[in-house]
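Every protein chain of the complex appears in place save one, which is left out.
Up next is chain A:
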Amino acid sequence: MPSAWLSTHLRAARPRVLAALNRVFGDIDLAEDAFQEASLRALKAWSPDHMPGDPVSWLIVAGRNAGVDALRKRKRETLTAPDDLAPLSKGPHPEDDLTQSLDHAVYRDDILRLLFTCCHPVLRRDQQIALSLKVVAGLTVEEIARAFLVQPKTMEQRITRAKKRLQAANLTYEEPDRTARSERLSAVANAIYLIFNEGYCASQGEHLIREPLCEETIRLARLIVRLFPEEPELRGLLALCLIQHSRRSARLSESGSAITLEDQDRSLWDQTLIAEGNVLLEAALRKARPGPFQIEAAIAATHTQAATYAQTDWAEIDRLYRALQHIRPSPVVALNRAVVQAKLKGSQEALGSLEKLSSSLERYPNFHVVRATFLEDLGRYEEAQVAFRTALDFAGTDVDRAHILEKMSGLSRK
(Lines give C-alpha, C1' and ligand atoms only; values in the text may rest on other atoms or scores of the structure.)
Protein backbone atom coordinates (compact mmCIF):
# COMPACT_ATOMS: atom_id res chain seq x y z
CA MET A 1 0.00 0.00 0.00
CA PRO A 2 1.69 3.19 -1.14
CA SER A 3 1.89 6.06 1.31
CA ALA A 4 -0.35 9.08 0.83
CA TRP A 5 2.74 11.02 -0.10
CA LEU A 6 3.69 8.64 -2.91
CA SER A 7 0.17 8.24 -4.25
CA THR A 8 -0.13 12.02 -4.55
CA HIS A 9 3.06 12.07 -6.60
CA LEU A 10 1.74 9.30 -8.82
CA ARG A 11 -1.65 10.97 -9.18
CA ALA A 12 0.00 14.26 -10.12
CA ALA A 13 2.32 12.65 -12.65
CA ARG A 14 -0.21 10.26 -14.12
CA PRO A 15 -1.68 12.28 -17.02
CA ARG A 16 1.70 13.31 -18.36
CA VAL A 17 3.37 9.94 -17.89
CA LEU A 18 0.49 7.98 -19.32
CA ALA A 19 0.30 10.38 -22.24
CA ALA A 20 3.99 9.80 -23.03
CA LEU A 21 3.65 6.01 -22.68
CA ASN A 22 0.61 6.09 -24.94
CA ARG A 23 2.74 7.87 -27.54
CA VAL A 24 5.52 5.30 -27.19
CA PHE A 25 3.31 2.21 -27.36
CA GLY A 26 0.28 3.50 -29.25
CA ASP A 27 -1.88 1.36 -26.98
CA ILE A 28 -3.73 2.61 -23.92
CA ASP A 29 -3.90 -0.81 -22.26
CA LEU A 30 -0.19 -1.38 -22.53
CA ALA A 31 0.49 2.19 -21.41
CA GLU A 32 -1.69 1.67 -18.31
CA ASP A 33 0.08 -1.60 -17.44
CA ALA A 34 3.45 0.07 -17.94
CA PHE A 35 2.42 2.95 -15.68
CA GLN A 36 1.33 0.47 -13.06
CA GLU A 37 4.70 -1.27 -13.22
CA ALA A 38 6.55 2.06 -13.10
CA SER A 39 4.53 2.99 -10.01
CA LEU A 40 5.62 -0.23 -8.31
CA ARG A 41 9.22 0.57 -9.12
CA ALA A 42 8.77 4.07 -7.72
CA LEU A 43 7.36 2.56 -4.54
CA LYS A 44 10.65 0.73 -4.06
CA ALA A 45 13.00 3.47 -5.21
CA TRP A 46 11.49 6.70 -3.89
CA SER A 47 11.37 8.11 -0.43
CA PRO A 48 10.64 11.63 0.77
CA ASP A 49 14.39 12.24 1.17
CA HIS A 50 15.32 10.48 -1.99
CA MET A 51 13.24 11.77 -4.87
CA PRO A 52 14.22 11.96 -8.51
CA GLY A 53 14.70 15.53 -9.72
CA ASP A 54 11.97 15.03 -12.28
CA PRO A 55 9.48 12.39 -11.14
CA VAL A 56 7.56 12.58 -14.42
CA SER A 57 10.60 11.73 -16.58
CA TRP A 58 11.65 9.04 -14.11
CA LEU A 59 8.26 7.37 -14.41
CA ILE A 60 8.22 7.65 -18.19
CA VAL A 61 11.60 5.93 -18.49
CA ALA A 62 10.64 3.25 -15.97
CA GLY A 63 7.29 2.74 -17.70
CA ARG A 64 8.90 2.55 -21.12
CA ASN A 65 11.32 -0.10 -19.93
CA ALA A 66 8.53 -2.03 -18.26
CA GLY A 67 6.39 -1.84 -21.39
CA VAL A 68 9.21 -3.02 -23.63
CA ASP A 69 9.86 -5.93 -21.25
CA ALA A 70 6.19 -6.86 -21.36
CA LEU A 71 6.18 -6.75 -25.16
CA ARG A 72 9.29 -8.92 -25.35
CA LYS A 73 7.71 -11.40 -22.98
CA ARG A 74 4.53 -11.41 -25.00
CA LYS A 75 6.59 -11.99 -28.12
CA ARG A 76 8.30 -15.02 -26.59
CA GLU A 77 4.99 -16.45 -25.45
CA THR A 78 3.07 -16.09 -28.68
CA LEU A 79 4.45 -17.40 -31.93
CA THR A 80 2.30 -15.06 -33.94
CA ALA A 81 3.53 -11.90 -32.26
CA PRO A 82 4.51 -9.15 -34.68
CA ASP A 83 8.20 -8.90 -35.29
CA ASP A 84 8.42 -5.14 -35.11
CA LEU A 85 9.48 -4.52 -31.58
CA ALA A 86 12.94 -3.28 -32.32
CA PRO A 87 11.98 0.30 -33.24
CA LEU A 88 10.50 0.76 -29.79
CA SER A 89 13.84 0.56 -28.08
CA LYS A 90 15.86 2.23 -30.81
CA GLY A 91 15.98 5.80 -31.94
CA PRO A 92 15.97 8.87 -29.79
CA HIS A 93 13.31 9.35 -27.17
CA PRO A 94 12.50 12.73 -25.74
CA GLU A 95 13.06 11.35 -22.23
CA ASP A 96 16.53 9.99 -22.92
CA ASP A 97 18.31 12.94 -21.51
CA LEU A 98 17.07 12.74 -17.98
CA THR A 99 18.88 15.83 -16.86
CA GLN A 100 16.65 17.86 -19.12
CA SER A 101 12.97 18.03 -18.58
CA LEU A 102 10.63 17.04 -21.35
CA ASP A 103 10.10 19.49 -24.12
CA HIS A 104 6.91 21.34 -23.34
CA ALA A 105 5.61 20.95 -26.88
CA VAL A 106 5.99 17.16 -26.63
CA TYR A 107 4.00 17.15 -23.40
CA ARG A 108 1.27 19.19 -24.97
CA ASP A 109 0.85 16.90 -27.94
CA ASP A 110 1.08 13.77 -25.80
CA ILE A 111 -1.65 14.92 -23.44
CA LEU A 112 -3.83 16.11 -26.27
CA ARG A 113 -3.43 12.76 -28.00
CA LEU A 114 -4.31 10.84 -24.85
CA LEU A 115 -7.32 12.99 -24.06
CA PHE A 116 -8.52 12.98 -27.62
CA THR A 117 -8.21 9.20 -27.79
CA CYS A 118 -10.22 8.82 -24.58
CA CYS A 119 -13.01 11.03 -25.85
CA HIS A 120 -12.79 10.02 -29.47
CA PRO A 121 -15.99 10.42 -31.51
CA VAL A 122 -16.11 6.65 -32.22
CA LEU A 123 -16.93 6.18 -28.53
CA ARG A 124 -20.31 6.63 -26.94
CA ARG A 125 -20.61 9.46 -24.43
CA ASP A 126 -20.72 7.18 -21.41
CA GLN A 127 -17.65 5.40 -22.73
CA GLN A 128 -15.82 8.70 -23.23
CA ILE A 129 -16.57 9.71 -19.67
CA ALA A 130 -15.60 6.36 -18.18
CA LEU A 131 -12.38 6.10 -20.16
CA SER A 132 -11.27 9.68 -19.42
CA LEU A 133 -11.83 9.19 -15.70
CA LYS A 134 -10.08 5.84 -15.67
CA VAL A 135 -7.13 6.55 -17.91
CA VAL A 136 -6.42 10.24 -17.50
CA ALA A 137 -7.67 11.04 -14.02
CA GLY A 138 -6.63 7.64 -12.70
CA LEU A 139 -9.85 6.86 -10.84
CA THR A 140 -10.32 3.20 -10.05
CA VAL A 141 -13.09 1.22 -11.70
CA GLU A 142 -14.80 1.00 -8.29
CA GLU A 143 -14.71 4.77 -7.86
CA ILE A 144 -16.17 5.40 -11.31
CA ALA A 145 -18.80 2.71 -10.82
CA ARG A 146 -19.80 4.32 -7.52
CA ALA A 147 -20.05 7.73 -9.16
CA PHE A 148 -22.38 6.37 -11.83
CA LEU A 149 -24.28 4.03 -9.54
CA VAL A 150 -23.51 0.90 -11.49
CA GLN A 151 -21.85 -2.34 -10.46
CA PRO A 152 -18.06 -2.33 -10.77
CA LYS A 153 -18.40 -5.26 -13.16
CA THR A 154 -20.66 -3.24 -15.45
CA MET A 155 -18.20 -0.35 -15.43
CA GLU A 156 -15.31 -2.71 -16.10
CA GLN A 157 -17.15 -4.02 -19.16
CA ARG A 158 -17.93 -0.51 -20.34
CA ILE A 159 -14.26 0.41 -20.19
CA THR A 160 -13.13 -2.82 -21.86
CA ARG A 161 -15.63 -2.33 -24.68
CA ALA A 162 -14.49 1.26 -25.13
CA LYS A 163 -10.88 0.11 -25.46
CA LYS A 164 -11.88 -2.61 -27.92
CA ARG A 165 -13.78 -0.10 -29.97
CA LEU A 166 -10.72 2.15 -30.08
CA GLN A 167 -8.56 -0.77 -31.19
CA ALA A 168 -11.08 -1.78 -33.82
CA ALA A 169 -11.19 1.77 -35.15
CA ASN A 170 -7.43 1.47 -35.64
CA LEU A 171 -6.88 5.17 -35.09
CA THR A 172 -3.99 6.85 -36.73
CA TYR A 173 -2.79 10.00 -35.18
CA GLU A 174 -0.98 12.44 -37.35
CA GLU A 175 0.64 15.50 -35.84
CA PRO A 176 -2.23 17.96 -35.73
CA ASP A 177 -2.05 21.21 -37.63
CA ARG A 178 -3.55 24.31 -36.09
CA THR A 179 -7.11 23.60 -37.21
CA ALA A 180 -6.99 19.92 -36.29
CA ARG A 181 -5.57 20.77 -32.88
CA SER A 182 -8.34 23.24 -32.34
CA GLU A 183 -10.97 20.65 -33.29
CA ARG A 184 -9.45 18.06 -30.98
CA LEU A 185 -9.26 20.52 -28.11
CA SER A 186 -12.88 21.32 -28.66
CA ALA A 187 -13.81 17.60 -28.52
CA VAL A 188 -11.77 17.28 -25.33
CA ALA A 189 -13.39 20.37 -23.82
CA ASN A 190 -16.84 18.99 -24.59
CA ALA A 191 -16.00 15.68 -22.94
CA ILE A 192 -14.62 17.41 -19.86
CA TYR A 193 -17.77 19.47 -19.54
CA LEU A 194 -19.83 16.33 -19.93
CA ILE A 195 -18.03 14.81 -16.95
CA PHE A 196 -18.44 18.00 -14.95
CA ASN A 197 -22.15 18.00 -15.65
CA GLU A 198 -22.45 14.40 -14.53
CA GLY A 199 -21.06 15.61 -11.22
CA TYR A 200 -22.90 18.91 -11.12
CA CYS A 201 -26.38 17.72 -11.96
CA ALA A 202 -26.26 14.00 -11.56
CA SER A 203 -28.81 12.58 -13.95
CA GLN A 204 -29.78 9.61 -11.77
CA GLY A 205 -29.96 8.57 -8.18
CA GLU A 206 -30.46 10.29 -4.90
CA HIS A 207 -27.69 12.89 -4.93
CA LEU A 208 -27.84 16.04 -6.97
CA ILE A 209 -24.14 16.79 -6.78
CA ARG A 210 -21.23 14.40 -6.89
CA GLU A 211 -18.59 16.70 -5.60
CA PRO A 212 -15.53 14.48 -6.13
CA LEU A 213 -16.46 14.15 -9.80
CA CYS A 214 -16.67 17.95 -10.14
CA GLU A 215 -13.33 18.37 -8.44
CA GLU A 216 -11.69 15.73 -10.60
CA THR A 217 -13.00 17.50 -13.70
CA ILE A 218 -11.74 20.86 -12.51
CA ARG A 219 -8.32 19.27 -12.02
CA LEU A 220 -8.38 18.04 -15.62
CA ALA A 221 -9.55 21.41 -16.88
CA ARG A 222 -6.79 23.18 -14.95
CA LEU A 223 -4.24 20.83 -16.47
CA ILE A 224 -5.26 21.54 -20.06
CA VAL A 225 -5.56 25.27 -19.39
CA ARG A 226 -1.96 25.24 -18.15
CA LEU A 227 -0.88 23.34 -21.25
CA PHE A 228 -2.90 25.42 -23.71
CA PRO A 229 -3.31 28.84 -22.10
CA GLU A 230 -3.71 30.46 -25.52
CA GLU A 231 -6.98 28.59 -26.18
CA PRO A 232 -9.75 30.90 -24.95
CA GLU A 233 -12.41 28.19 -25.01
CA LEU A 234 -10.44 26.09 -22.53
CA ARG A 235 -10.19 29.04 -20.16
CA GLY A 236 -13.90 29.61 -20.74
CA LEU A 237 -14.56 25.98 -19.84
CA LEU A 238 -12.55 26.22 -16.63
CA ALA A 239 -14.21 29.54 -15.75
CA LEU A 240 -17.63 27.97 -16.27
CA CYS A 241 -16.82 24.93 -14.13
CA LEU A 242 -15.38 27.10 -11.34
CA ILE A 243 -18.35 29.45 -11.23
CA GLN A 244 -20.86 26.57 -11.28
CA HIS A 245 -18.89 24.79 -8.58
CA SER A 246 -18.75 27.96 -6.46
CA ARG A 247 -22.48 27.47 -5.77
CA ARG A 248 -22.18 23.90 -4.52
CA SER A 249 -22.94 24.74 -0.88
CA ALA A 250 -25.95 26.85 -1.83
CA ARG A 251 -27.64 24.39 -4.16
CA LEU A 252 -28.98 21.87 -1.66
CA SER A 253 -31.28 22.45 1.28
CA GLU A 254 -30.76 20.65 4.56
CA SER A 255 -33.51 18.23 3.62
CA GLY A 256 -31.64 17.46 0.41
CA SER A 257 -33.90 19.19 -2.09
CA ALA A 258 -32.51 21.39 -4.83
CA ILE A 259 -32.46 25.16 -4.38
CA THR A 260 -32.71 27.12 -7.61
CA LEU A 261 -30.64 30.20 -8.35
CA GLU A 262 -33.54 32.41 -7.34
CA ASP A 263 -33.67 31.11 -3.77
CA GLN A 264 -29.99 30.42 -3.11
CA ASP A 265 -28.24 32.09 -0.21
CA ARG A 266 -25.63 33.98 -2.19
CA SER A 267 -23.40 34.42 0.85
CA LEU A 268 -22.67 30.71 0.53
CA TRP A 269 -21.17 31.12 -2.94
CA ASP A 270 -17.43 30.49 -2.94
CA GLN A 271 -15.96 33.90 -3.76
CA THR A 272 -12.44 32.57 -4.38
CA LEU A 273 -13.67 30.35 -7.20
CA ILE A 274 -15.85 33.15 -8.55
CA ALA A 275 -12.92 35.56 -8.65
CA GLU A 276 -10.76 33.02 -10.46
CA GLY A 277 -13.58 32.23 -12.90
CA ASN A 278 -14.13 35.90 -13.66
CA VAL A 279 -10.48 36.68 -14.31
CA LEU A 280 -10.06 33.57 -16.47
CA LEU A 281 -13.04 34.67 -18.50
CA GLU A 282 -11.67 38.18 -18.89
CA ALA A 283 -8.32 36.78 -20.07
CA ALA A 284 -10.15 34.50 -22.53
CA LEU A 285 -12.34 37.26 -23.93
CA ARG A 286 -9.28 39.38 -24.70
CA LYS A 287 -8.54 37.01 -27.57
CA ALA A 288 -11.77 38.03 -29.32
CA ARG A 289 -12.38 34.40 -30.31
CA PRO A 290 -15.70 33.73 -28.62
CA GLY A 291 -17.12 30.24 -28.27
CA PRO A 292 -19.90 28.47 -26.42
CA PHE A 293 -17.94 27.90 -23.21
CA GLN A 294 -16.90 31.53 -22.96
CA ILE A 295 -20.49 32.62 -23.48
CA GLU A 296 -21.84 30.16 -20.94
CA ALA A 297 -19.17 31.29 -18.50
CA ALA A 298 -20.19 34.90 -19.16
CA ILE A 299 -23.79 34.02 -18.36
CA ALA A 300 -22.70 32.34 -15.13
CA ALA A 301 -20.45 35.32 -14.34
CA THR A 302 -23.30 37.78 -14.89
CA HIS A 303 -25.27 35.95 -12.21
CA THR A 304 -22.34 36.23 -9.80
CA GLN A 305 -22.30 40.00 -10.27
CA ALA A 306 -25.86 40.45 -8.99
CA ALA A 307 -26.12 40.86 -5.23
CA THR A 308 -29.65 39.47 -5.31
CA TYR A 309 -31.72 37.55 -7.84
CA ALA A 310 -33.89 40.62 -8.37
CA GLN A 311 -30.83 42.61 -9.41
CA THR A 312 -29.86 40.18 -12.18
CA ASP A 313 -28.97 41.90 -15.44
CA TRP A 314 -31.49 39.97 -17.56
CA ALA A 315 -30.91 42.11 -20.64
CA GLU A 316 -27.22 41.16 -20.63
CA ILE A 317 -28.08 37.50 -20.07
CA ASP A 318 -30.57 37.65 -22.93
CA ARG A 319 -27.87 39.07 -25.23
CA LEU A 320 -25.53 36.26 -24.21
CA TYR A 321 -28.15 33.57 -24.81
CA ARG A 322 -28.86 35.08 -28.20
CA ALA A 323 -25.15 34.84 -29.02
CA LEU A 324 -25.11 31.25 -27.77
CA GLN A 325 -28.13 30.36 -29.90
CA HIS A 326 -26.26 31.78 -32.85
CA ILE A 327 -23.01 29.86 -32.21
CA ARG A 328 -24.45 26.60 -30.90
CA PRO A 329 -28.20 26.43 -31.34
CA SER A 330 -29.94 23.84 -29.19
CA PRO A 331 -33.43 23.36 -27.75
CA VAL A 332 -32.04 23.58 -24.19
CA VAL A 333 -30.46 26.95 -24.94
CA ALA A 334 -33.77 28.09 -26.44
CA LEU A 335 -35.52 26.94 -23.27
CA ASN A 336 -33.10 28.90 -21.10
CA ARG A 337 -33.65 31.94 -23.27
CA ALA A 338 -37.41 31.57 -22.87
CA VAL A 339 -36.90 31.81 -19.08
CA VAL A 340 -35.00 35.06 -19.57
CA GLN A 341 -37.64 36.31 -22.00
CA ALA A 342 -40.23 35.77 -19.30
CA LYS A 343 -38.25 38.12 -17.02
CA LEU A 344 -38.00 40.77 -19.72
CA LYS A 345 -41.33 40.50 -21.53
CA GLY A 346 -43.61 38.46 -19.33
CA SER A 347 -44.74 34.87 -19.17
CA GLN A 348 -47.35 35.08 -21.92
CA GLU A 349 -44.83 35.79 -24.65
CA ALA A 350 -42.32 33.31 -23.20
CA LEU A 351 -44.96 30.60 -23.12
CA GLY A 352 -45.55 31.14 -26.82
CA SER A 353 -41.86 30.58 -27.56
CA LEU A 354 -42.03 27.20 -25.80
CA GLU A 355 -44.49 25.75 -28.30
CA LYS A 356 -41.94 25.09 -31.00
CA LEU A 357 -39.66 23.36 -28.47
CA SER A 358 -42.25 20.91 -27.21
CA SER A 359 -41.45 18.11 -29.64
CA SER A 360 -37.70 18.11 -29.08
CA LEU A 361 -37.85 18.59 -25.29
CA GLU A 362 -40.83 16.37 -24.62
CA ARG A 363 -38.84 14.03 -22.37
CA TYR A 364 -36.78 16.73 -20.65
CA PRO A 365 -38.26 17.32 -17.17
CA ASN A 366 -37.08 20.90 -16.92
CA PHE A 367 -39.05 21.84 -20.04
CA HIS A 368 -42.26 20.89 -18.25
CA VAL A 369 -41.19 22.63 -15.05
CA VAL A 370 -40.54 25.87 -16.96
CA ARG A 371 -43.83 25.54 -18.81
CA ALA A 372 -45.67 24.87 -15.56
CA THR A 373 -44.06 27.92 -13.96
CA PHE A 374 -45.19 30.16 -16.84
CA LEU A 375 -48.71 28.74 -16.65
CA GLU A 376 -48.76 29.30 -12.91
CA ASP A 377 -47.66 32.92 -13.42
CA LEU A 378 -50.58 33.37 -15.81
CA GLY A 379 -53.05 31.94 -13.31
CA ARG A 380 -53.69 28.81 -15.40
CA TYR A 381 -53.29 26.56 -12.37
CA GLU A 382 -54.91 23.38 -13.68
CA GLU A 383 -52.72 23.31 -16.76
CA ALA A 384 -49.71 24.06 -14.57
CA GLN A 385 -50.58 21.07 -12.38
CA VAL A 386 -50.70 18.80 -15.44
CA ALA A 387 -47.33 20.10 -16.64
CA PHE A 388 -45.73 19.54 -13.23
CA ARG A 389 -47.06 15.98 -13.25
CA THR A 390 -45.50 15.38 -16.67
CA ALA A 391 -42.20 16.75 -15.33
CA LEU A 392 -42.44 14.33 -12.41
CA ASP A 393 -42.77 11.42 -14.82
CA PHE A 394 -39.49 12.26 -16.50
CA ALA A 395 -37.48 13.36 -13.44
CA GLY A 396 -34.36 11.22 -13.02
CA THR A 397 -33.23 11.91 -9.47
CA ASP A 398 -34.96 11.90 -6.11
CA VAL A 399 -33.71 15.43 -5.63
CA ASP A 400 -35.45 16.55 -8.82
CA ARG A 401 -38.65 14.81 -7.80
CA ALA A 402 -38.58 16.47 -4.37
CA HIS A 403 -38.09 19.85 -6.04
CA ILE A 404 -41.05 19.36 -8.37
CA LEU A 405 -43.28 18.08 -5.58
CA GLU A 406 -42.42 21.17 -3.55
CA LYS A 407 -43.51 23.39 -6.43
CA MET A 408 -46.68 21.38 -6.86
CA SER A 409 -47.62 21.78 -3.23
CA GLY A 410 -47.04 25.52 -3.57
CA LEU A 411 -49.41 25.51 -6.52
CA SER A 412 -52.13 23.49 -4.83
CA ARG A 413 -52.40 26.17 -2.14
CA LYS A 414 -53.51 28.67 -4.78
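Here are a few things to note about the model shown:
To be clear about the criterion, a residue touches a chain if its C-beta (ideal position, glycine included) is under 8 Å from a C-beta of that chain, and two chains touch if they have at least 3 such contacts; residues count from 1.
The working rule: contacts and distances are computed from a predicted model.
Not shown: a single chain whose UniProt protein name, out of "ABC transporter", "Branched-chain amino acid transport permease", "Nickel import ATP-binding protein NikD" or "DGPF protein", is "DGPF protein". Checked against the full complex, the candidates A:L123, A:L238, A:L335 or A:A372 give a single residue touching the omitted chain, namely A:L238. Only one of A:A283, A:A306, A:A323 or A:V386 touches the chain withheld from this view, namely A:A283. Across A:R16, A:R64 or A:H245, the single residue that touches the chain missing here is A:R16.
Contact between chain A and the unshown chain involves residues 4-5, 8-9, 11-13, 15-16, 48, 54, 56, 101, 104, 219, 222-223, 225-226, 229-230, 235, 238, 275-276, 279-280, 283, 286-287.
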